Every structure is written in structure tokens, then in C-alpha cells.
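Heads up, one of the protein chains got dropped from this complex, but the rest are sitting where they should.
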Amino acid sequence: MLIYERSRAGRQARAQYVSAKGLDGQIAEDLGEHLRQSEVGLPEVSELETVRHYTNLSAKNFAIDRQFYPLGSCTMKYNPRGAHQVASLPGFLNRHPLAPDANSQGYMACLFELQNYLKEVTGMQAVSLTPMAGAQGEFAGVAMIRAYHAKRGDVQRTEILVPEAAHGTNPATAVMCGFTVREIPVTNDGDVDLEALKAAVGPATAGLMMTNPSTCGVFERQVQAIAETVHDAGGLLYYDGANLNAILGQVRPGDMGFDVLHMNLHKTFATPHGGGGPGSGPVGVGPRLVPFLPTPMVGSSGGESPTYRWLDHKDCPDSIGRLSCFMGNAGILLRAYAYARLLGGEGLHRVGEYATLNANYMAKSLEQAGFTLAYPTRRATHEFIVSLSKEAKNQGVTAMDFAKRLLDYGFHAPTTYFPLLVPECLLIEPTETESKAEIDGFVSAMAQILEEARVEPERVTTAPHTLPISRLDDVKAARDLDLAFSEVAEG
Amino acid sequence: MLIYERSRAGRQARAQYVSAKGLDGQIAEDLGEHLRQSEVGLPEVSELETVRHYTNLSAKNFAIDRQFYPLGSCTMKYNPRGAHQVASLPGFLNRHPLAPDANSQGYMACLFELQNYLKEVTGMQAVSLTPMAGAQGEFAGVAMIRAYHAKRGDVQRTEILVPEAAHGTNPATAVMCGFTVREIPVTNDGDVDLEALKAAVGPATAGLMMTNPSTCGVFERQVQAIAETVHDAGGLLYYDGANLNAILGQVRPGDMGFDVLHMNLHKTFATPHGGGGPGSGPVGVGPRLVPFLPTPMVGSSGGESPTYRWLDHKDCPDSIGRLSCFMGNAGILLRAYAYARLLGGEGLHRVGEYATLNANYMAKSLEQAGFTLAYPTRRATHEFIVSLSKEAKNQGVTAMDFAKRLLDYGFHAPTTYFPLLVPECLLIEPTETESKAEIDGFVSAMAQILEEARVEPERVTTAPHTLPISRLDDVKAARDLDLAFSEVAEG
Amino acid sequence: MPFIPHTPLDQQQMLEVIGAPDIEALFDEIPKGLRAEKLNQIPAGISEMALGQMMNRRARQDEVDLCFLGAGAYNHHIPAAIWDLVARGEFMTAYTPYQAEASQGTLQLIYEFQTMISRLTAMEVANASVYDGATALAEAMLMAVRANKRNRSKRILVAGNIHPQYLETCRTIVKPQGLTLDVLDYDPRTGRVDLDSDRVQDAAALAVSYPNFFGGLDPVDRLTDIASAAGALVIGVVNPTALALLKPPGHWGENGADIVVGEGQPLGIPMASGGPYLGLMCCKKQIVRQMPGRIIGRTVDQRNRPGYTLTLQAREQHIRRGKATSNICTNQGLLVTAATLYLSLMGNEGLRQVALQSHAGLKNLVGQATAIPGVQARFEGPVFHEQVLELPVLAEVVVRKMAERGIVPGFDLGVVDAGLDHCLLVNVTETKTGEDIDAFISCLNAVIQSEMSPC
Partner (left out) sequence: MPFIPHTPLDQQQMLEVIGAPDIEALFDEIPKGLRAEKLNQIPAGISEMALGQMMNRRARQDEVDLCFLGAGAYNHHIPAAIWDLVARGEFMTAYTPYQAEASQGTLQLIYEFQTMISRLTAMEVANASVYDGATALAEAMLMAVRANKRNRSKRILVAGNIHPQYLETCRTIVKPQGLTLDVLDYDPRTGRVDLDSDRVQDAAALAVSYPNFFGGLDPVDRLTDIASAAGALVIGVVNPTALALLKPPGHWGENGADIVVGEGQPLGIPMASGGPYLGLMCCKKQIVRQMPGRIIGRTVDQRNRPGYTLTLQAREQHIRRGKATSNICTNQGLLVTAATLYLSLMGNEGLRQVALQSHAGLKNLVGQATAIPGVQARFEGPVFHEQVLELPVLAEVVVRKMAERGIVPGFDLGVVDAGLDHCLLVNVTETKTGEDIDAFISCLNAVIQSEMSPC
């Protein structure tokens, strides 16, 4: 039932009325032709109805706080409540984004320190925190590559190279930045096809975007050769840091030869994903791109008790500019800062270790349970791929069927059908915050589903059976577009 | 699965460690023979495991925020989140109970005003807020009656009279206060049997405890005659204010002739019930009992900007004394104060009106749906009783079966088998915060169950079917007492 | 109408079904002369926003920079996860779990709580809470009198170093049933009590506090053995945080304490002006049927799945009415939730570190304070996280002057005992940093200097 279906004309939840009664006459005069004549169109429900409706809706979601959520490439790990609490302190929540610097020193201290931590973690020279998600970080990064070439008058570089396993945001970003995209194939081992890359680079190459570990769940071993190839051709290297969890404290993108990267704080730095956001996608750059970083950033006077101030286009005349009205997703930055402080350098290092331990253990356990790994000869990184081609062919039970059936077992499904190059694939990322017992539970559910697929496949192909709804008619959704409730259509 | 079953020896959720490492040696020396030698015995789980375990446990509860909860005599209405928020302000949460008066003026202002509001609502002369629940309020009230007679040297008054419909806390309280209990019958109309009362009173009568409206869900019409009878015999009248919601702003216990009462703020004043508490049970008294009120209370200097101070036994030498280490359930008092401010005098008045409207509408609707009201000729108050004797006899479907089957329909069950004098009864209290639509939904579920009882009674008698467990073996629970987990017993 | 969902149309339709002309008619059974006037002494309703603004002002008004008060309420760190979860509607807005099938969340949680508390105290069983530590002690006294089969006395021997407000509460609650409280003086040098067998003869129970009100540790093994030998039950009043380091009452002496109570507030519950808190209560299994309060038991459902339910209800008022073990009904359910989460998050080592760090902080403070001329520890012997300082000036003056500078230094013992009017009861928890303690010391120093200086 929709909140609108609970609405009754004339009902009022008056505790939220600020008693502006009696101003009505005046406002019509003040606004004249601007006065709204039509209904505002909101539901009219009581406070209890609101609370009950949305509490009950929330119960229909899977979430980290309720389920194991091994969604590959998404790093669904525990979001410490302590980080949420400190970011929610009234002093931070009530701070206006345009407050004078004198009233912003506490907040800016956190941001300045976070900039430094991210430099350390990535091996980059400078960091701007302002991008509001991974994709915006990518935009900032590729826009900086564009600005770099433009500044040098190197205007024929119109192409961005992207390995075929790349996340969809990579090619989409390149296009948003005015480039054309050329995809580079990946070998059977999950590495970039170096020969193909060599053939593709040239005077039109503005840069290459890649993640390492790749979305195949393996570490790109030839990364140094790739960097050399692109650099030699005059291009720059972009690192998609969405998978940073895998290598936190183990290897740094800056050391691998990347010129620019973004990070997903809502993944590696454990800020909650919120059912679709908000995120935060800071960018870090090597020496060549420092002048182009997006503004604002936080600068420090240095010294024992530093004072902080905003750096804007006056300080950074070559900056690609501003990416949001204010300063990105500030509250997410505070959470990430809190997370870094809770863990410290040593703790961040352990994240990479245990994320990798969990993934390798899980991969091996699934292999022992009879599943086919996409890259059986490789180490898993923080994630790995299982291919269900065999099961799809033999029992007619697809990766999607496994995914749906897992929901019945109380586990969120892994990422399905991504990367596109592995057929019937599940991309599985357990993260470091899950226990061995939880992983064992998942593996045994997978094994049971495999058994079900043998003895009663329709139990799997018609799953889920225990959730509020069964599989939805997506074709109807796109064909008979119903994007907003209308009482009339209901009648 | 129990949290202990998730525990693994040696696991540590270190974000909560306050780094007292290295002090261990010293402490053994400091404490000597006092040092604990045995295991502390707590579960060893990660923060995520704690969060997930208890989030998932919470999902197994019914609650106001999720379901209609028409539990008679319990007044399960909306608990405004705004009241919770203001009581949770750091300044209030961090205030130590023994903080100097100079650092307590904000808090004491709220309490002083609340004392006054409760006087107004009850028509009493003075109020003490310290009792921590209804039962403790009853204790305070009856202890005051005892102190009153004792002070007058009237020591032969050893008996407290209680109508048979009374809540169990009433006789239990009388006994705790050193009295014997005599029960007074109730007529078929739900009123006290006035003749029986007249026969029962005498020189041994210390007082009478009653609720009005009674737990039969009707207003005791002879209340003035009852008061006269008891007063004439030298006894005092105690009002069990657990049902105050019914008459808020409509009629005041003080005006009915009561000498002392308690209120359940966790009912009438909408403070959340917390799965079993905390509550708060302030007491109010007429002129004769003022000197005996429990301490502490808040006194005011009066005037334009008053200062407040604690009144204790020095100010109130005849007080029955202190009822808790500090000042009762302070946080609940703040919530009740907030609630009173949100509603104001007019809003509190409306509570009584709409609680009564809802109950009468629901009673009439159920009657029209074929149910038998216990007191069909009477107005319902804020609650009313349905008797299922007929259904129990004809279909073998009891009040308990209806209660359990309602859970499957997504409604919490009404109170069952209370008061004891009505067979197969459901005591139903919708409260004012529920909408007509919700009530209609409940009535139609009841009607459907009635139909089920006719066509497939076992569907009802084996309910619930949709909850995490079915009916429990209570006999085994009491016989094979298992009150704490033990790993050994599991093995 | 805040929180009332009725539209005019709803109201009209409902009155039609009832067959009443208006809402007023629904009150026609109330004698006319009794109908109330408007509630004029209660101000008009305000918006949630206005309420928030006013309450914010009042809350701010009461804030202090640092507070070293203990005396029964302790300022421990509360992990963020706790109240985020406790405040979930499913916990906060549920009733007492009468319908077990619809309350397994709360019921299982209480069973886990009972397990945690009984292990922490080394007792066999724990209940689901009573109101607070003080009423828990009063209930324990009443219970002891009921449970003591060797001895029908109504005299309770109480250590004189128990929290004085516990003692007052017990007086209020146990007097009407004819119990007498016989207070054992404490040794003025150590602040501790001792006992000889004569004194305990013919007493129903002995109640001792561990730590005692002064933070000191009484000889509980000895006291337990002497009392037990004389046929008295032993009631221990404990601080649950302290038990991470101290000998649990179940292991006192030969046979352990019989009943254990305590204030659960240190376990994740804010000080909040004194409540709501959490009365802990445990006992030996053989006397569980005399225990008041709710008890959860594990059993099975019709399909043999484990489940949790209220059990031994024949002790309770709603079943036994006048014959119940107590009149308690509503208790401190939500605080049980908080304490359970706290103990789960801390685990053995976390709780131990809280206790250790608190203890270390107190030692630091006392060490520095006693270096101030004229300041000394009032009592000898081991303590846990709280101690009495004797000052060269009135404690009342020190409290007032330090509070004016934003530091509440502790509890002025002159309030409860004129003979201790130069004594300050000081508590340190893990929340106090080295700088906090230094600030305390320099403020104390300054106040003492200014009070002692001539003229």
C-alpha cells in the first residue's frame, strides 16, 4: 500500500505545523500572480501513519545490518555506527556551508587531515575531496586529463582507452568529458591484452582508465608495462579506485604509475551506502595534474596550531572548477575521516589483508563445493568470479536463478552478469568485516542450491519464494511506464 | 541463534577498547584477594555481529511503530519521536543525578511544570513524580494511606478493599504495604456492587483501591456513592490511574472524591513502553495526604524567573520516604513533559474524546459484525470487552485462538482473559492515535476469523502460522527451567 | 490535532455507526456534576520545533565541562551502536512480551541478558530487571525473608557503608511488611565493615555492597561465610563494571552469595538525571520461585523449534494477585536492551579495559590530589574507581567553587554524614583523560589555596 493510499483529505499531522495561520491573506497580496493556485499534492497522513508506513517499508529491504551482502565491486562492509554518530553531532549538522572560515576550523581540520590520509593511502601528491561519488570522481579525473593536454596545446588527443572489463561509468565518463572510447580486450587470465593495448595507443590517446585489481577480481600483473606503454604514447593513466579495499596498505596506485585516481569512500572507507547513495569520490593526482584539481580544497597555514582556509579558483587558476554548489558530500567525508581515525594506519593495512583472506577462502571453499571459478589459477583479490555456465547448460539454472534463490537463504545475491565478458557470472566480494562462520554459511547455501538445481531445478528457477514479492515483470515496467501514482488510474 | 552461539574465543571488537593494556600487572597487586579469577563470561563477537544479531532480533517483535496494538488497559498509542528527541539531548543525558542545583535548573523547570500539569489533569493538590511505574505509584499511594492512619493513631485499619475486576497490582500492592485484601464483587453491568461494599466497610477499612473507568471498560456511575461510603467509614480512596486516557480532560479523579492516585505516564502520556518498561507512575494527593508524599520533589521560589530546588525529607518530615536511589525515571518524565507541551491543555482534552470515540466505534462495529460485547448496554470508555464464550462453546475456538490468529493478520492481539470475571474475554483498546481505516481493518480481520472459526476452526486453533515460531510449550518452560544459556547443555 | 488522525468525515461516519449525535454524548454516563472544565493551567500546545528550541535551551543550561560525581551513577562511554538500535521502533514501542509469538525479539534478548548477568555475577539465575539498584536491594530483602527457610526472622543486617540512598529506599519499601534494618557500623579507619557471629544470629539476611559506597572493598569472603554459617542469606550489592575485575558474588566464601542485586546503569545507560536505570537481580536456583520480576525461559514450539517465553508467572501479580512475590509489573525493559547490547559490544576484554582504565584514572587523580598539602585519602585499603578524599576545607565549599568553574568534583559526603563534611567522594571512569584529571587537580588546588589564604 502506498502512502498516498493512506491519505485522507483534511487530515493533519499538526505537531509539525509552525502556526503560520492568519498569514494567508497577506501572502496572496505579496505574491500576486506568483501565488500557487493548484493543490500541492502531498499525502495527508498522521505522524503515526508516516512512522508505521516507512518502518514497515524498511523491513522489506536487505541491508548490511541484517544480511551478508557479498555484492562484488560494491564493498558492502560494516558501517561503523561510531562514524555516523560523530558526523551527526549538532555542531556539524548545523554548520552552514558558507559559514565564515573563523566558524569552520573544526570542520576544515577534519577535511585537511583526510586529504593527507588519502594521499598516503594512494601514493598521490594532492587530493581534492569534492567529487560526490565515484562517477563524479572519474569525471573530475578525466576532465583533468583533458585540461592537462589542452594546457599543453596537445589537442589531437581525443581518445580514452578502457579495458572491456571496465565498469560502465568508465566509458560513460570518457564520453561526458568529450572523448571517444576505445575498448581493449582482456585475456583469458583476466589481464589486459598488452599487445592489443600497444596496437591501440597513439597520438590520439589522451589516457587509459583502468581498475587494479580489475573487476575480474584479479591483480593486473603487467601494470607497470601498461603504464609505460601509455606514458610513452603521451597518454595519462587513470585509476578507478572503486576497488581500493583489495589493496589498502598493500600497494599504492601512485607507485604503480597512475597519474590520477578517484576513491569510493562509500566503499573502502565504510560510509553507508544508503540504498543508493550518498557516496563520495575524492580524486588524487600525481605531480602533473596538481594544478587542475577541482575546487574547493582545504589549505593549511601549517605549524603547531594551524588555521585552515578554503582554496578556490583564485588559488587554483587552472582548476577544472567546481563540481557542486558547495563542497561535495561533506557528511560522508566526516564519516570517512572518523573511519580512518578509528582504524589508524595499521588498521587500514589490515583491511586489505583480511578482505583478501576472506575472498580467497571463499573462492577456494566454493571451488571445493563444486563451483567453477572464472580464473582458477589466479589469486583472488578482495573479490572473485564464479561462472555458472555449466549449470546453466546442464540444469537450465542460470546465475540469476542462483542469485534469486540465495535471497531465500537469507543472503543478498552477489553481483550478476558483470563483468560482461564472463558468461553466467557471479562477482562475489565478502569484505573483511564478515566472519568465517558467515562465509561458511554462504558456501553451504550455494552448495544446497546446487543440489536443488540437480533434483528440483524449478525450485531455483522460480525463486525467491520467501520475499514480499516474486520476480517482477521488467518488460511491463518499461513498456507501460508507471512512474508516479495517480488516484484516477487506480479507480 | 543466540549471541553466545556466535561467540568465538579470542575474537575482539576493538573499537570499544579504551587501551588500558599494560595495567594488568598493577591491578593484581592493587586488588589482591579481590581479583576475579574466573571468566567474565560475555560473548565475544564483532561489532557487525552485534548490530546484525540485534537488528534481526528486533524484527521479530510487534510494536506500535509497525502494527496496530489494541492491548486493553495498556494504552499503546503513538509515542512521538519529538518527545524522545528532546529527552535525548546531550545536556539532559549527561546530567548526573547529584549535580548541584545550580547546574540543574533547566531540568528542574521541566519537572516543576510537569508536577503542575498533573495536578491540573487530576484535580489533585500536590504531585510527586518519583515512582518508577504504576505499581510503584500504587505502593506510594497505599503507603501514604497507611502513614496517614498511623499518624492519627488509627492503627486498627488493616484492610484494603479492591473490586474483583481490579488489576493484579492492586491487591499485590496492598499486601506489600502490609494490608490484607478484601475483594468486592462487580455487578453484571460492570459497576461495583454497592451493597456488598457497604457491607464490607468498617473500622478495619484503611481504604479502597479502584480504577474508573474500570478494567471492564465502563465508567463507574456510582463513584460518588462509593466515595461517600468509604469516607464515612473512615477509609481513604485510591484511584488507579492506569486508565486515565479515557477521561483526560473529561472528568478528574480529584473531583470524583479520590484522596490519592497514580498515573501511568507510559500510557496516558505516550512515553514508549520499551518492550516492558521503563514506565513512570507519579502520585497525586488531596489535602489530607500532602505531608506524606514521597521525596524528592521539586520546589520553586515562585516569581517571574523562579529558581528551583529539591524538596527532601528535611522539607517533608512526614514523607513516606524515598522510592529509588535518585529521582525515579527522569527521562520518562521529560518525555511526558514534552508530550504535554506538544498537546497543550486542549490537546490533552481531545485525547480523552478521541480515545473514547474510537473505542465506541470499534465496539459497535464488532457488535454489528456478530460479536458479543460484555456490557452491550453501556458506553465504552477508552476500551471495551468482547466475550467469545459463544464461539468457544460452539466452534471450540477460544479467545486465545482469536488472539493468536490476529497476529497472522498483522494485528497485535488485545488483552486476553482479563479481567478474570468475564469468560473468554478480549479487552480491546484502540487509543486515539489510530485511524478509522486501521480500526476498520481490525474489525474486518475479526470478522474473517469468525468465518474461519465456522468453516475451518483448526486454522484458528493452530494459529499463528506466519510468525517465527508457533505456540510455545509453557509447561515445559516452567518444568525444565532453562533460564540461562549453557554451552554444555547444548553439546 | 497533533497525533489524532481523524478527519471531519471520519468523525461523522463513526458517530453515525455509534448512533451518537456528537462526541460529548459518549460521556453521558458520567454524572453531570463531575464533568471537568477546560484544562486551563496547561499552556496551549506548541509545535515540535518550538518544543525543541525550548528544551535545547534548558538542556544547555545544565551542562558542565567535567563531572567527577559517581555515588551510584557512572559516566561511562556508551558505544554509538547501542542507542541507535535500542531506539528502533521494534524495541522501543513494543509492550511487555505477553504474546510470545509476536515478541521473540525481546524475549530472546532478555534470555541472553539473563545469561550475561548470571555469568558476570557467577550466579545461577537472573531476572529481567527491577526498577533500579536501590529497589532491587529492597526486593532482595523481602525475598530473603520469604526464602530463608532456616530462619523466620525479619531482621536484615545491612552494612553501614552501603549507599545511603539505597538504605533510605529500603526503609520506605520494607517497613510496611515489618522488616527491620539493623545497620552495621563501618570501621572509621578503613570504611569497611566486619561481622561477628553473634550479631548475625537470628538475622534473615546480611546485605553488603561491593564496592561499598566509599569505593572500598569489604572482606566479602569472610562476611559471606560468617553469615551463611549463622543461617542468614547473603545479599550482595554489586557494580557490574567492577565485576570485570572483582571476585563475583557467586564465588564469595564457601557457598557464594544467595541473592545479588546491583545498578545496571554503568552498562551503556546514560546518567540522565538518575533514570531510567536498571535494577539487576540474581539468585541461586533453589530460591528462584521467591524472586520477583519477570523471568524468561527457553522452551520449544509445536514444531520443536526453540523459543522464549515468560515463565514462572505464578510468582507475579497478574496471576497471583495478593499472593505475588511483588507488585512489580512494568520494569526496565528498554534498559535491559541497552545493557545487553553493551555487554555484547564490549565482550570480556572490552569490559575489563573499561574497569582497568577507570581504576587507573582514579589512582592518577588520587595520587596527584594527595600531593596537595592537607588533602589525604580518608580510608585505607583497596578501592575500585571511587575514593574518599579528606580536604582541608569544607567539601560543600569545594563543590560549589569548583562547579562555578565548570568542574563538579564529586559528592560532598557532609550531605549524608555531618562527620564527613570535609570529605569528597570522587569517581573516575575511562572517559576522563589525563588532561581532565590535571584540570581537576589545578582547579582543586586553586580553590583550596583561595579558601585557606588568610582574609
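For reference, chains read A, B and C in written order, and residue numbers begin at 1 within each chain.
The criterion applied here is as follows: a residue touches a chain if its C-beta (ideal position, glycine included) is under 8 Å from a C-beta of that chain, and two chains touch if they have at least 3 such contacts.
In this text the structure is predicted, and so the values were computed from the model without any measurement.
Novice: Taking the complete complex into account, tell me which visible chains touch the one left out.
Specialist: A, B, C
Novice: If the hidden chain were put back, which of A:Gln125, A:Ser300, A:Ser324 or A:Thr372 would touch it?
Specialist: In the full complex, the listed residue that touches the missing chain is A:Ser324.
Novice: By the contact criterion defined above, which parts of subunit C meet the unshown chain? Give residue numbers in ascending order.
Specialist: 47-49, 52-53, 77, 79-80, 84, 87-88, 430-431, 433
Novice: Since one chain isn't shown, list which residues of subunit B touch it in the complete complex.
Specialist: Given the touch definition above, subunit B has residues 8-19, 45-49, 51, 55, 80-82, 84-86 touching the missing chain.
Methods note: only the chains that are shown with their structure count from here on.
Novice: Between subunit A and subunit B, tell me the centre distance in angstrom, where each centre is the average of that chain's C-alpha atoms.
Specialist: Spacing between the chain centres: roughly 47 Å.
Novice: Calculate how many whole Å lie between the centre of subunit A and the centre of subunit C, each centre taken as the average of the chain's C-alpha atoms.
Specialist: Centre separation, subunit A to subunit C: 46 Å.
Novice: Residues of subunit C touching 2+ other chains?
Specialist: Residues 1-6, 10, 47-48, 79, 81, 89-90 of subunit C touch two or more partner chains.
Novice: Which subunit A residues reach two or more other chains?
Specialist: 8, 11, 15, 46-49, 51, 55, 80-82
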